[in-house]
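To start, I am sharing the structure in question, which I have written as structure tokens.
Apart from one protein chain that is not included, each protein chain of the complex appears where it belongs.
Presenting chain A:
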Amino acid sequence: METRISGWRIALGAVVTVILAFLLLPSLITAVISFGSSNQIVFPPTGFSLNLFRRFFAEEGWVASTWLSFRVAIWSTLLALFLGIPAAYALTRGSFPGRKILALFLLSPVMVPHVAVALALYIYFTEIRLTNGELRLVFAHAIATLPFVVVTASAGLRHIDPALERAATVMGASRLTVLRRVTLPLLTPSIIASGLFAFLISFDEVVISWFVARAGDTTLPIKMFSSIQFEVSPVLAAISTMLTALSIVVCVIVATVQKEARSD
């Protein structure tokens, strides 16, 4: 009996290790390659250098694309928060007819395939003659990230004890005061978390961007994607490493913020 259980445990541990390795290895290999000294993608690398990172900052276009991605991510995140937080509030606190349908509708961008959303937005933007490429990207990304904001903020709101809002109301607080002094402060961790996730999703987005971007507006992922069609530049490894680092930093911030909120 005893040995059977530990046998199972070893087997389970092995499976888990293999799965983790399978998930992590590509990122690790890329990270290792990015610190190599060769100008080709080779593994294992022949020596250590920051050469590839240097090339990223020196070569034409990479930095500009990165800035564009940053700008689009920031504006689309702000837009998604601006629309998504009030929507989440209405959906969780309100009771009006069609609430469920509206919730489903707000989540639809994750349920419809991204390609379909991308094509729809392409047609739509052409129809309304929205020609500014950066604006097109901002609007498109806001739509793509909105469901994540609504879901995260709704979960946060459902976590807030309604008795707190009622207590504030009975004490004489107007709706606006309750929102400002009670609901929003308690929701802040969720707002930060959803904003950071929206930022990451936008920063990483390829499919929709590919459809709606104009010729001059290449975000970082688009530029990476198109560059790989001509040559497999090892600079891509350096960029991937930086993007992975960014994701990790964001996830750590989210985890910290939520932990602090929970201990409050």
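Details
The working rule: contacts are C-beta pairs under 8 Å (C-beta built on N, C-alpha and C of every residue); 3 or more make two chains touch, one makes a residue touch a chain; residues count from 1.
In this text, contacts and distances are computed from a predicted model.
Per its UniProt entry, the chain excluded from the display bears the name "Spermidine/putrescine import ATP-binding protein PotA", taken from "Thiosulfate oxidation carrier complex protein SoxZ", "Spermidine/putrescine import ATP-binding protein PotA", "Pyruvate dehydrogenase E1 component subunit alpha" or "Molybdopterin-dependent oxidoreductase". Across the entire complex, the residue among A:R9, A:R54, A:R99 or A:R166 in touch with the chain not shown is A:R166. The hidden chain makes contact, of the residues A:S108, A:T126, A:T177 or A:T256, with A:T177. From the set A:L186, A:L200, A:A213 or A:V254, the residue in touch with the chain omitted from the display is A:L186, counting the whole complex. The omitted chain makes contact with chain A at the following residues, 161, 163-164, 166-174, 177, 181-182, 185-186, 264.
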